[in-house]
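In this view, the complex is presented without one of its protein chains, the others remaining in place.
Going by the order they are written in, the chains are A, B and C; count residues from 1 in each one.
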Amino acid sequence: MKYILLIDSKDEKGLIYKISKTLFENNINITNEQEFVDNENNKFFYRSEISGELDIKDLKNKLQNTLPLANIKITQKRTKDVIILATKEAHALGDILIKQYSSDFDINIQCVIANRNNLQDLVEKFNIPFYYINADDMDRVTHENKMIEIISKYNPDLIILAKFMRILTPNFVEKYPNKIINIHHSFLPAFIGANPYKQAYKRGVKIIGATAHFVNNDLDDGPIIEQDITRVNHEMNWEEMRNKGRDVEKNVLSRAIKLAIEDRIFVYDNKTIIL
Amino acid sequence: MKYILLIDSKDEKGLIYKISKTLFENNINITNEQEFVDNENNKFFYRSEISGELDIKDLKNKLQNTLPLANIKITQKRTKDVIILATKEAHALGDILIKQYSSDFDINIQCVIANRNNLQDLVEKFNIPFYYINADDMDRVTHENKMIEIISKYNPDLIILAKFMRILTPNFVEKYPNKIINIHHSFLPAFIGANPYKQAYKRGVKIIGATAHFVNNDLDDGPIIEQDITRVNHEMNWEEMRNKGRDVEKNVLSRAIKLAIEDRIFVYDNKTIIL
Amino acid sequence: MKYILLIDSKDEKGLIYKISKTLFENNINITNEQEFVDNENNKFFYRSEISGELDIKDLKNKLQNTLPLANIKITQKRTKDVIILATKEAHALGDILIKQYSSDFDINIQCVIANRNNLQDLVEKFNIPFYYINADDMDRVTHENKMIEIISKYNPDLIILAKFMRILTPNFVEKYPNKIINIHHSFLPAFIGANPYKQAYKRGVKIIGATAHFVNNDLDDGPIIEQDITRVNHEMNWEEMRNKGRDVEKNVLSRAIKLAIEDRIFVYDNKTIIL
Partner (left out) sequence: MKYILLIDSKDEKGLIYKISKTLFENNINITNEQEFVDNENNKFFYRSEISGELDIKDLKNKLQNTLPLANIKITQKRTKDVIILATKEAHALGDILIKQYSSDFDINIQCVIANRNNLQDLVEKFNIPFYYINADDMDRVTHENKMIEIISKYNPDLIILAKFMRILTPNFVEKYPNKIINIHHSFLPAFIGANPYKQAYKRGVKIIGATAHFVNNDLDDGPIIEQDITRVNHEMNWEEMRNKGRDVEKNVLSRAIKLAIEDRIFVYDNKTIIL
């Protein structure tokens, strides 16, 4: 059995000594271990993969006694449950479907919820429940509450916005802190908001990009998990930029999902620490 | 109606003048136009997208009269028919399936032929014929002839090897000159042959890559269409390199397919000129 | 003798025909030729390298008669004169000095003007005049006028801001339209203004970049010539980002300079078309 141990804490001398002592004395194997000290903010972050005969609650108590002020989380390695929110574009959703299908991702897609119905056929090919909630004549909160109702039946580890083209309100966001990953189709903080490819075309940039981030209450301002770019030039209009950008979007989202399901992301000060 | 005009020729003074004169006098619109002169080899390559009331045969005759020694090809812009050969990995095939499904590619996948049967379920989700030809107890030519028999029923514009893990003999290759695109999982010419990720891991490289190329009679030595790379490090074993490489493979293959179906690739001297 | 022919015009049918006819009838060789039609704005851009026995004025007249509304420019290929403005960082300036020294750039650095004096020693090693104009107790226009006075003695083809950390006013900028290239240390339009590395650090981005652009009256909003990026992570503070970014800055600036001295850049609608 394999477990993930995550610790974050105010930094102080001897943290690694105390953690490794506890693990050593309890006969725990460490397969790999990463740590990071944010010297500027005096913060300590730690992740290890551990194995051995261990009782999660007992080990957590022992570690907490040694590190009384730290946040400590021990979880068994397992397939993560995810829910995908989408609108009408198939590329990001399709990539995740194929990656689950081929076991490139260790995830279980519990359902897909969309505010358009054109992706229903694709999702159902993979025998995944599809919920179509037309948002056109609804206010935001009513629409969100319908989604929340569905999500609450599943209790996912992660909610993935795979080109979900709706702004979420605090009503929704605050229910799932650091559990919602969005892909924004620009290298943030450039081109916040609507139509970033049109903005990029108009500005005449030579690179476009995509940003995967956790969603918080400020539009496109959540902690960035991963970014990447691709080159464009004067020959491309905004539709061609969008088409070229799609591969970047899905790749970036996919890398962020992988980091999340492997429990590698800490969030601090609106940034991510990735171990 | 839109058409693609492709010309290659020995270079000589006035080629563009002669081409543009013929087009102008026949009232043809040029939407965009690219040319390349290989000064070292004294070769001229030309591609344009043209429109207007035109008779392909008649225009071709007029151009040929002006440029008696050139190769001239005029085709109507249309959806391209493709056949995919695969083995057992889903990522490259899946990406093409999704891109056809979402109209990101203007292709019609006529069928998929594989020497394993585990992808059958995926392909048939998309209502595409799947032919399973187990090659285990067959010599190469017998196996290839069974594939050729199927292919001959469809007459595709392009044959895509989407991680088809069999070496093709001249018996097959010579039937489809510059029509077979392969994705090789290394930045050629590094790591030719079997298990490039294992080779890359053993060599300790810091970047891995993928190469899309036309298939000719020499293993992994055909004209390169597109390449890309991703960074790796000492923490990754060869399976992790392979997993990270898969996104590069499918992206590179996908870009090469796009160039091919848009008739942008000339082959000369075992290289590609991309206009 | 080699010449560069640059044409931009309202697009209309037969432009290439008319240009190539004139060149053909005047026995001009075309070594290479690029064109671009901006269909959205109905604009035509053309660049070719030509040779033969030609009289610039005569050829220009003939072309202008055929294309009465076009902007036509014919120049002999030659070493370009440049002036560099700097402040205190050596990396971008040093790269240009080495590239001139080793003939990687076909430029003649006429002088360097700086508002700090710490680069004087470096510049003078290369026997290039260095002008130190302390701007501390001067208003912007007075400072600019002192620079303009120096520049007017040299009449450069290009003014390069190699990390010149002063904002230029219209008083200066409007004297040298599309002749001033700046390197901004972010992938614009992200992180406009002061301290982009600190802004990038604070925002927690995973990529930083640099942008070379022509300078116009709006801060960091001129036509973008070239951009590139490099990856950063949570381990880097802003000084480490700045240090890593320096190589990107100098590479991007260097590529933009190369495009400019080869007369490859058209500016239209606050964008660059690069042929």
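FYI, a contact is a pair of C-beta atoms (placed from the backbone, for glycine too) under 8 Å apart; a residue touches a chain by one contact, two chains touch by 3 or more.
In this text the structure is predicted, and so the values were computed from the model without any measurement.
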Original post:
Given the contact definition stated above, which residue among A:30, A:135, A:192 or A:267 touches the chain not shown here?
Top reply: A:30
**OP:** Tell me which residue among C:12, C:25, C:55 or C:104 touches the hidden chain in the full complex.
**Re:** C:104
Subject >> Touching residue (missing chain; options B:49, B:81, B:228 or B:262) >> reply: B:228
Original post:
Which chain B residues touch the hidden chain?
Top reply: 36, 38, 40, 187-191, 203-207, 209, 223-229, 233-235, 237, 269-274
**OP:** Considering the whole complex rather than only what is displayed, give the residues of chain C touching the chain that is not shown.
**Re:** 32, 89-91, 94-95, 97-99, 101-102, 104, 122, 125-126, 235, 243, 246-247, 251, 254
Subject >> Residues of chain A (touch criterion as defined above) contacting the omitted chain >> reply: 13-14, 16-17, 20-21, 23-24, 29-37, 39
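By our rule, only the chains that are shown with their structure count from here on.
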Subject >> Intercentroid distance (Cα basis), chain C paired with chain B, Å >> reply: 37
Subject >> Length of the line joining the C-alpha centres of chain A and chain C, rounded to whole Å >> reply: 40
**OP:** Pull out every residue in chain A that's touching 2 or more other chains.
**Re:** 235
